[in-house]
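Here the complex is missing one protein chain, while the rest keep their positions.
Every chain is named by a letter (A and B) in the order it is written, and numbering of its residues begins at 1.
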């Protein structure tokens, strides 16, 4: 980037709307970039995206091709991560499985926080009986252990990756609702909200234009940090046979398949386990980095 | 312009109810600048917020430009007539909205036309150049934020401005600029002000008349000349004037 562009972005007196917006994004990027661990997390996740996008070209072999003569072979030049109980190449299955992981993570990340934001801000802003009703509904969902509730949904809807994801999304929103509500309660009394009210702003405009932008930051951070948990929950469902169905190479299901061979053929379960570990770690690091950038309290003068 | 009669404001419900203002009555004529002074907890800011419609729990009569108001509902007409400037410049602007967004949203809500031209003119009137238009609050100093808050209040072209300690959180040198700005605006537009402050010197400079509050009640009303001369009738007002003269060292 040239020196003038950089100065333009960092300028304290932006001349246009666009300059101000781009400048704010660039400054956020600089804060993020200063955090080496967060950059590491971002790199890993970009790698995951790349692998998922180019899976068919990157995977050395067909993830579904069974070769019983080659079953349970340790890592070698031919099978970099070894083979599983049906002789399928683990590396290829991991690569294709990344798509499944991304699908799960992406869907839940899109659905749960949105529900949570909506419920939480409406409850916090409206107060009174609306708040009570919405919070009691939230409490009901929170009362059940997440995995058990997801199991119940999947059992009712039928096994399959789509239903598993839906179940996870439905059970993940309560913490986001609580978070959004807490933020809303604080923001609600601020002078800038009062000032907007004095201009005649109605509740909808206040909610969407003023309160949501401030809640979104903490939600994004929270979602990134929760991604690890989501992956593990999806893996848990897969492990129990209620998520991805065979022969789909979902990482959790792969661990389940390797369960019986863990002592003598450790790689069958350990490799997908490592993959889950690495991606979860990456999300955690990313979430930490995002918090430094987005946390409004940190930015206060 | 503003009539307040027998105003009581409370917070909470019995038995924890706190009476913030009791039986307050005063009137502000058109073009007049009225001060409300008192120490912290005297209820002066509370009166302003009740008038503005930010508090629901009050009784008594409040009338603006002859029209009475009730509860915390205010009409469109009210918002065009009465605006408020808040105390803390760091809390009165939305942290994610640029100056441009604040002003255009305000103008939009007030149903104004030619928004672009009006924004330019407002920024000029409060002494901020066009270079400030797209800044975010964290790129503005305290005095600059307060100017934006004043611009926001003026956007509606109100006739009555409620000022809640507008310069308390500002540096001394910035305070002088903001007070001059407010005085200029009032002279240009013939506005009425209700200025709340704990600083007697500021009130004496900015206001024609004032009321002294203590523990939620108005204990005295006087004009600025009497304040300067120290001609107070009540003991409390006298003590307040004496205390603000500063500290006298024992020999």
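Just so it is clear, contacts are C-beta pairs under 8 Å (C-beta built on N, C-alpha and C of every residue); 3 or more make two chains touch, one makes a residue touch a chain.
By our rule, contacts and distances are computed from a predicted model.
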Undepicted complex member, UniProt protein name, chosen from "Peptide/nickel transport system permease protein", "Rod shape-determining protein MreD", "ABC transporter ATP-binding protein" or "NADH-quinone oxidoreductase subunit L" = "ABC transporter ATP-binding protein"
Who touches the missing chain here, B:5, B:19, B:177 or B:208?
-> B:177
Filtering B:185, B:204 or B:218 for touch with the omitted chain leaves B:204
Name, in rising order, the residues on subunit B that touch the hidden chain in the full complex.
-> 39-40, 142, 171-173, 175-177, 179-180, 183, 198-202, 204-205, 227-228, 239-241, 243-250
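Heads up, the rule we're going with is that only the chains that are shown with their structure count from here on.
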What whole-number Å value describes the gap between the mean CA coordinates of subunit A and subunit B?
-> 46
Would you mind writing out the residues of subunit B in touch with subunit A in their complex?
-> 49, 52-54, 74, 76, 79, 82-84, 86-88, 90-98, 100, 105-106, 109-110, 130-136, 138-139, 149, 152, 156
Sort out for me which residues of subunit A touch subunit B in the complex.
-> 12-17, 19-20, 24, 190-192, 194-201, 205, 209-210, 213-214, 296, 299-301
